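Every protein chain except one is present and positioned as in the full complex.
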Amino acid sequence: MAITASIIGSTGYTGEELTKLLIAHSKVEKILLASKSNVDLPIDPKYHKVTDKIYSKYLDYNDNLLFNSDVIFFTTPNGVAQKFTKPFYDKEILIIDLSADFRLKNPNEYKKWYGNKHTQSELLNLSCYGLSEIYKSSIAKSRLIANPGCYATAIQLGLYPLIKNKIIQLSNIVVDAKSGVSGAGRKIAGEYLFCEVNENIRAYAISGHRHYPEMIQTLQPIADEPIDLTFIPHLIPMQRGILATIYANSISNITSNQIKETFLDCYENTKFVRVLKNGETPNTANVVNTNFCDLGIHLIENSKKIIVTSAIDNMVKGAAGQAIQNMNIALGFDESEGLI
Amino acid sequence: MAITASIIGSTGYTGEELTKLLIAHSKVEKILLASKSNVDLPIDPKYHKVTDKIYSKYLDYNDNLLFNSDVIFFTTPNGVAQKFTKPFYDKEILIIDLSADFRLKNPNEYKKWYGNKHTQSELLNLSCYGLSEIYKSSIAKSRLIANPGCYATAIQLGLYPLIKNKIIQLSNIVVDAKSGVSGAGRKIAGEYLFCEVNENIRAYAISGHRHYPEMIQTLQPIADEPIDLTFIPHLIPMQRGILATIYANSISNITSNQIKETFLDCYENTKFVRVLKNGETPNTANVVNTNFCDLGIHLIENSKKIIVTSAIDNMVKGAAGQAIQNMNIALGFDESEGLI
Amino acid sequence: MAITASIIGSTGYTGEELTKLLIAHSKVEKILLASKSNVDLPIDPKYHKVTDKIYSKYLDYNDNLLFNSDVIFFTTPNGVAQKFTKPFYDKEILIIDLSADFRLKNPNEYKKWYGNKHTQSELLNLSCYGLSEIYKSSIAKSRLIANPGCYATAIQLGLYPLIKNKIIQLSNIVVDAKSGVSGAGRKIAGEYLFCEVNENIRAYAISGHRHYPEMIQTLQPIADEPIDLTFIPHLIPMQRGILATIYANSISNITSNQIKETFLDCYENTKFVRVLKNGETPNTANVVNTNFCDLGIHLIENSKKIIVTSAIDNMVKGAAGQAIQNMNIALGFDESEGLI
Partner (left out) sequence: MAITASIIGSTGYTGEELTKLLIAHSKVEKILLASKSNVDLPIDPKYHKVTDKIYSKYLDYNDNLLFNSDVIFFTTPNGVAQKFTKPFYDKEILIIDLSADFRLKNPNEYKKWYGNKHTQSELLNLSCYGLSEIYKSSIAKSRLIANPGCYATAIQLGLYPLIKNKIIQLSNIVVDAKSGVSGAGRKIAGEYLFCEVNENIRAYAISGHRHYPEMIQTLQPIADEPIDLTFIPHLIPMQRGILATIYANSISNITSNQIKETFLDCYENTKFVRVLKNGETPNTANVVNTNFCDLGIHLIENSKKIIVTSAIDNMVKGAAGQAIQNMNIALGFDESEGLI
């Protein structure tokens, strides 16, 4: 089976990463880069001699070419995908939205965190949250997949086994996350200039980051009780990679090995989550340019604090890679096809 | 008054930073770089045309030249300063030790964290912990100053007002700190190679970092109760700068403005601690190459979490700058002489 | 003597560097940051507790406050200084222009390289090109100083002794220069985003860079013959620093030591040019945050090629530092006052 994949919004960093991964995917025969600019874009010279799969077209979003796609990826700014998804959904074309448009089930939450009223709230309940390892069976049946946020991916994969297995207390969970700059996309703003980012670190979004509600939406039902989680992201001088350091209080008497076993039970059969050995801590450099999430598990004996460090490439497992993984699951390909 | 300052261990990063600051210090007339290598070191070409204050000499530690110093700085590996301090101390020469040798009052704690028995434990009670803003009056009278660790400086300046004024609960304090690589000194080890550090972040010393006991030694007596503090450091790809993100639960009903006032009361009259305005968060880039500590104060209304972010230059306020500040205080100079 | 210095255009990187240096300058009592925005700017928090010299005012360029300055620095985009200089010049206020407006004596050359007609070409002959080491005596008498470009500074200091002393052939001179990103100023453009600059190097302006004509204007009269010089700049992933690698063919039979002596004769009595020892090559890290230019001199015996490597901090010797040096010379202060 050879498919046609279309990307709406292919000129941002996420769109480019997705294009790169689709080029390497053995089941993808044709990649259509749809553009709203009023001319057909020239093929970027960086694809010269790399592939002839790419077609770059000026397209209205109702163009027949799009309707002949097997899968359509949206890597557009928040607010765009919701406008154009319905007709494709009605034709049962697989849609994978890498923006935030279908992540939150509750339109009021969407309004609260993203500022605008959701224009297609009836689609929210039809979408599936695409955290591949946790929702694999739903993803397999879905035709509208909301690809998770990058921080949300790293953090949920670290917290899920702890909460699911009632290993930690639900109060006083602290998540301190650090991200490379590509997470901000190709936004041309003073704060992302080389001279502002290099040799600098700062916290941001202290009053609330948009990836917070999607984590709570996943984790609270599992916990069955309110979760008290503080999440502060930081910008650090590197291009790719997220490290989330999770601090939580263990329930009494659990041992380091028991915690480790819980994680292994949870992720042993997954393709892309690796639980590190005792004493090892993840380096983002080991997961960059891969779809892996590396998890380091530590119990501080005195204080009974559990520290989980979770590392991903924000552009791969945190965006384009997980999108491909979800496509593979939804279209019945091998889950790791085209991914490292 | 023009003084002679000697540096024992001047070839590491801290020794070099200290040399640079002493060159710019108007009261310092002569800088003696003492070396145990068996020849007089040539003056580093980087001081050519910069200064003629520097004398670089092969010296035994009982050389008369050292005994003619007004101040002796140790920027040696842990374990060295304790061996050589006594004769200088007996002559009432001001000693400022930038290593960890005199930071911990309890020799058992020293043994526990640094591995070796302290050889001059009778000097421990004669030393003064040189956190300039907190112990200024003691520093003024001391002749043996233990310069604090870099992480310990950033974190204590952020936590001190909170604990002193009983604004936070003493359990569930989490400190997630991020440091540039110069904090490791000029240690030639694989893990500090450019290709290992660049485009990478990792946590380290999860089971316990040596700056932890000096923080507890300061803060516990103020709290008057056991403090439950978890501290995890991270290595990030930059040269200089530490950002410590402190998470704590506020006592009930305190407002954001009250917290802010507490910090202002505490630091308004200091020279080098700056409390940022509401909504501002520190950038390490703003304090690099300065002796400042910038503090951002945030209260998350829902959860009553207080977030304090504390930024310093690990080489200046976290090492050589605070050493100069302490020298200024102890010798009666203007506290900010020679510092920015 | 205590002076008032005004900066027109203080919000770019050069303006900020200049402000930092003026704060540390013992003869400067008051720094006026003039702004054309329609409100008085608040003092940047980064000057909090650093200085009270700064006044930040909304000013028309004919405001009396400006006319009470002892020196006015323009750190404005090209084309601005030429419009506003005349009235200050007529009042004999020292003007130091860090833009390109007064660098080229020939208005046709200005038009050719900067695109617009020069509006005050009669001022061009009244200005002095501020390459401090070469034109010191003229600078001392001038009231309108054109501060050189950053590349032009590094390259001219490397080439001047070679051409002046007829040590090299005038054909086949190649200059390959590499610059950190701050040279582009705080220009908010996609190409200067962290993710575009980091882990990347590229040549640019291959068809001609604007610093070329000012070099030729200086060097050709000294050579007394046409100079064939190829200059290609490159952008590398660092903030500050320029390294220019100069390749030229020596005249026959000159020895390595003779070349070295020529450089020493030329620069021995300067404050800020350092000729390195045989076998040493400059590191930009050694000159960053200083006003030094470090020169490495090499003769390849087989090929009789002379290689000169010249390193400066583009923001200091290449801009704000040299401007201060020129102010010191023109106002009769010690040439190195306020500079490292």
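Order of writing sets the chain letters: A, B and C. Residues in each chain are counted from 1.
What we mean here is this: a residue touches a chain if its C-beta (ideal position, glycine included) is under 8 Å from a C-beta of that chain, and two chains touch if they have at least 3 such contacts.
From a predicted model like this one, the values you see are computed outputs, not experimental measurements.
S.K.: Quick check: which displayed chains does the absent chain contact?
M.R.: A, B, C
S.K.: Write down which of C:Ala140, C:Ile222, C:Ile236 or C:Ile251 is the residue touching the left-out chain.
M.R.: In the full complex, the listed residue that touches the missing chain is C:Ile236.
S.K.: For the chain not shown, which residue from B:Gly130, B:Gly149, B:Pro237 or B:Pro282 touches it across the whole complex?
M.R.: Checking each option in B:Gly130, B:Gly149, B:Pro237 or B:Pro282, the one touching the absent chain turns out to be B:Pro237.
S.K.: Could you tell which one of C:Asp40, C:Asp60, C:Glu199 or C:Asp265 touches the chain left off the display?
M.R.: C:Glu199
S.K.: In the whole complex, what residues of subunit A lie against the chain that is missing from view?
M.R.: 24, 45-46, 48-50, 199, 271-272, 274, 276-277, 280, 286, 289-290, 292, 340
S.K.: Can you name the residues of subunit B that touch the chain not displayed here?
M.R.: Against the missing chain, subunit B presents residues 13, 181-182, 186, 188-190, 192-199, 237-239.
S.K.: Mind pulling the subunit C residues that touch the left-out chain?
M.R.: 172, 174, 176, 178, 180, 196, 198-204, 206-207, 228, 230, 232, 234, 236-241, 243, 245, 247, 249, 281-285, 288, 296, 298, 300, 303, 305, 307, 309
Methods note: only the chains that are shown with their structure count from here on.
S.K.: Among the chains, which one keeps its Cα centre farthest from the Cα centre of subunit C?
M.R.: Centroid comparison gives A as the farthest chain from subunit C.
S.K.: Name the most central chain, where centre means the mean of Cα atoms.
M.R.: Chain B is the most central one.
S.K.: Calculate how many whole Å lie between the centre of subunit B and the centre of subunit C, each centre taken as the average of the chain's C-alpha atoms.
M.R.: 37
S.K.: Can you compute the centre-to-centre distance for subunit A and subunit B, using the mean CA position of each chain? Integer Å is fine.
M.R.: So the centroids are 40 Å from each other.
S.K.: Considering subunit A alone, which of its residues make contact with at least two other chains?
M.R.: In subunit A, 196, 198-199, 237-239 touch at least two other chains.
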